[in-house]
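As you look at this complex, bear in mind that one protein chain is not there, while each of the others sits in place.
What follows is chain A.
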């Protein structure tokens, strides 16, 4: 305690702030998460140690497993790949790591970021697999946007990416996928699901890994779940990691943008807000008897789905029939017709045609 008191004084009197952990070196940053001043080494150590603890306490991996790291070339996945490799060696997890990327086919965005992933592959000496929308679905995002316009195109990209990652993982025969979702992403999703009243997702979104019930699905997890986005950037900055930071050229998701802005404002008022929101999400519980979707499989492609047809099959069907709005909003009643390859009525078709811009 005396040390602490001394250190408090030091902080006030001498301008170059000392690291609050080692009390030897000069602090170079103030941790966004705890507001402590730390030196570079202590920050690295704390950041890595926290992720290690997250992995251990949640029991994310088992020895000998093959784990695919979802790599987009952005800061989160770059830091994830770096830390996973480092921890795997430091603590002897015994994991077989590899990188898995999805090429959505967005010229001027994904092609550049994939270059970063390719450089990462060499730096970290991890095998890399790239799956593309074009080979999986026959459509690139560029082509999709050409048909559906700039509105709602994120729905296609998001749904397709989720499945593409799974399919890529199946090709590689991995046991688990880990993604670079950080604390900000999780908190934002909690807020989003409250705003949309999506109780099923609200319950699921805070869990660190998806349940491995469905045979078709490969469990995914988020080792960076409790890492602040700002700390990830700080880590990447001080480690001088090579990452790609450009917003997607197609419209940003407007509604998520509201939640994101709100979260950033919350963080500026009370920095612990991000973790506080996650804590709320983790502890709230849903009333018994509230209707929940039941997990089944898609009758066309066998992927997990709560409907007769999975979302990506519906979206794809819409694209191939020239009715892009088929998968936007709810058209469960049409699933039967799609499955039996019946034509839709003129009225139905009219509703599902692309809106003119």
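What we mean here is this: a contact is a pair of C-beta atoms (placed from the backbone, for glycine too) under 8 Å apart; a residue touches a chain by one contact, two chains touch by 3 or more; residues count from 1.
We adopt the following convention: contacts and distances are computed from a predicted model.
K.L.:
Have a look at "Cytoplasmic tRNA 2-thiolation protein 2", "Isoaspartyl peptidase/L-asparaginase", "DNA-directed RNA polymerase II subunit RPB7" or "Cyclin-like domain-containing protein" and point out the UniProt protein name belonging to the hidden chain.
P.N.:
Cross-referencing UniProt, the chain left out corresponds to "Cytoplasmic tRNA 2-thiolation protein 2".
K.L.:
For the chain left out of this view, which of A:26, A:196, A:332 or A:350 touches it?
P.N.:
A:196
K.L.:
Consider the whole complex, including the chain that is not shown, and state which of A:275, A:308 or A:339 touches that chain.
P.N.:
In the full complex, the listed residue that touches the missing chain is A:275.
K.L.:
Extract the touching residues of chain A with respect to the undisplayed chain.
P.N.:
1, 3-5, 7-8, 20-23, 31, 33-34, 36, 38, 42-43, 45-46, 49-50, 53-54, 57-59, 190-191, 194-197, 199, 202, 208, 226, 258, 262, 265-266, 268-270, 272-273, 275-288, 290
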